Structure formats: C-alpha cells, structure tokens
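One protein chain omitted, others in place.
Coming up: chain A.
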Amino acid sequence: MSLNNTSPSITGTTDFIRLVLNGTTVLLESKLSLSRLLAINNIDAESVAIVVNDTVIPRSGWHHITCQANDRINVFSAVAGG
C-alpha cells in the first residue's frame, strides 16, 4: 500500500500491477485506492474490513491509500457465529 502522492510506486509508470487479493493473484490498474478496489469487486464498503500486508487499515484511509505491486490484501466480512 502507499499513500497517494507521498510515496513512489515501485511499478513506476506501469499501468498494471499484480497483487494477491483474498488469496488469489490478480492484475489491477496501478494507483487504485482501496475504496476503488472494493467497488470494482462489488463489495459493500460499509460491512467489511481491509487488511494489507497483515495490517488492519483504518476506514479513514481507504480513499487515499493505494494498492501496490505484490501487496497481500485481504477483505473480511461478518459471518454468522456464536
């Protein structure tokens, strides 16, 4: 992950990056925010939590933190349980 405009992407000008989303390797456009990542996967942002490289990302950062090549991103939701 990276904050927009604060840290250079290791992919430089590459248009697409490869990362692992919920255990599956995916190819995504670069500079994709976490919010956008949820949207293109039809995931309701209201009911999930996002973990990037084993760190829980505060909801306040989802708009400006971008996916980076080789990130391990996991999206969790609530499920039934006792």
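Here is the rule we use: a residue touches a chain if its C-beta (ideal position, glycine included) is under 8 Å from a C-beta of that chain, and two chains touch if they have at least 3 such contacts; residues count from 1.
Keep this in mind: contacts and distances are computed from a predicted model.
Peer 1: Match the chain absent from this complex view to the correct UniProt protein name in "Electron transfer flavoprotein subunit beta", "Thiazole synthase", "Multicomponent K+:H+ antiporter subunit E" or "Acyl-CoA dehydrogenase".
Peer 2: "Thiazole synthase"
Peer 1: For chain A, which positions touch the chain that isn't shown here?
Peer 2: Missing-chain contacts on chain A: residues 21-24, 41, 43-44, 46-51, 54, 56-59, 74-82.
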